[in-house]
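What follows is a single structure, written as structure tokens, with notes after it.
Here we show just some of the chains, and they stay where they sit in the whole.
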Amino acid sequence: MEGNQLKGQIGVIGGAECTSDIYEIAREVGGEIAKKGFALVCGGLTGVMEAACRGAKEAGGITIGILPTSDKRAANPYVDVVIPTGLGHARNVLVVLAADAVVAVDGETGTLSEIAIALKVGKPIVGIRTWELEGRVPLAKGGKEAVALLVGMLR
Amino acid sequence: MEGNQLKGQIGVIGGAECTSDIYEIAREVGGEIAKKGFALVCGGLTGVMEAACRGAKEAGGITIGILPTSDKRAANPYVDVVIPTGLGHARNVLVVLAADAVVAVDGETGTLSEIAIALKVGKPIVGIRTWELEGRVPLAKGGKEAVALLVGMLR
Amino acid sequence: MEGNQLKGQIGVIGGAECTSDIYEIAREVGGEIAKKGFALVCGGLTGVMEAACRGAKEAGGITIGILPTSDKRAANPYVDVVIPTGLGHARNVLVVLAADAVVAVDGETGTLSEIAIALKVGKPIVGIRTWELEGRVPLAKGGKEAVALLVGMLR
């Protein structure tokens, strides 16, 4: 991988547990991120994170997993670059900071904390079936639409 | 101060900028926390954080400020114990973890990130004029009611 | 406790396990810190940390424990203000940043990491039976001498 060939890093945030519907959506998001030439950054665990990494790898992309644990073995099998932080929930902030823009897929309160930090630091964000926060998070129907919207915001 | 005389630590989260109305509400919250025998923990800066610390000190309480900076001079003048973290936004998580229960007053996306973490880790929380999150955050009208509600949750 | 009555915060760093000799030295260090009017800040666990907190409480002082865990129950019984960080080893940096000056007692590599950060950020430091680092860490024989030296450096 040549760093200068990468267009940047797009984050995918969502729960460690999800339905098969959400899994497929996250997988599509990961694939679109890779096809657009961006590295995918996420929390590196299961559920939405695993699905997005899997989709990115299937599309020949590169994946980065920023783990809450200090043990790299917590990473899902589709993570290329593993960053075990040992920071617990504070690692959520790092996932957002490592992303030029963020796609939020589904998710509960952990995902909400990442959406809030993304809004706080002004990272472009698009959501799919997640917290809308009174219109602060523009929603997309699927991965293709979400990533296209984000890439547009980054131009 | 004798640690064994303290009943615990209650957090107050809210913005570094606020209206005079919100300032007075946060000041009342801080005073109530002190009167109930709890230490007050917050982000240590201005606005709601300063107001809560001021109210706690006026009621003879003890205040803890967990700062985003590595420089203790960022603390407001009503902070007794200063914890300069140098962690930036990741310090929001520490404010929540240091609290047995949390009162959210007003606040924007930074406060939302702290509310989300409080819900994620299961800390009792009450809000005043803040994010309701579809009923996840029970709201109180003022400081007296909010702190009474929280103390009840801690029993 | 009135914050404005506290002269500042002095850190004590050392191992979670120590001999009875070292325990008594750390206890003396904690007592001296309290007698000089400073709050004691440490990692909040056992060994040197517990001994220093115990000594400070016996002298009527206030103690702050910055824990590596997110669970406050890991704190030793002599900690007044508990800051559970959930940051693991990264919490070592916070202990140093929260101290105006540092006393290092005994200790292994964890303590060495804190001494290194203290030197890096320019905090006054005195050691007792610990890493000398080619003279970078001035050594004292006991708690009374160590704290007297530090207080002198802070003037």
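Chains here go by letter, A, B and C, matching the order in which they are written, and residues are numbered from 1 within each.
We take it that a contact is a pair of C-beta atoms (placed from the backbone, for glycine too) under 8 Å apart; a residue touches a chain by one contact, two chains touch by 3 or more.
Computed from a prediction, not measured in an experiment: that's the story for all the values here.
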item: Given 3 placed chains, full-complex copy number; value: 4
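In this section, only the chains that are shown with their structure count from here on.
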item: Touch-based graph of the chains, sorted into line, ring, star, complete or other; value: complete
item: Same or different residue numbers at the chain A/chain C copy interface, by half rule; value: same
item: Chain nearest the global centroid, as defined over all protein CA atoms shown; value: B
item: Separation of chain B from chain C, taking each centre as the mean of its C-alpha atoms, in whole Å; value: 27
item: Geometric centre distance via CA averages, chain C-chain A, whole Å; value: 40
item: Residue list for chain C, restricted to those that touch at least two other chains; value: 70, 85-87
item: Complex contacts: residues of chain A adjacent to chain C; value: 70, 85-90
item: Touch list for chain C against partner chain B, complex; value: 1-3, 6, 9, 39, 57, 62-64, 66, 70, 78-87, 93-94, 97-98, 121
item: For the chain A and chain B complex, residues of the former touching the latter; value: 87-90, 92-94, 97, 108-110, 112-113, 116-117, 119-121, 133, 136
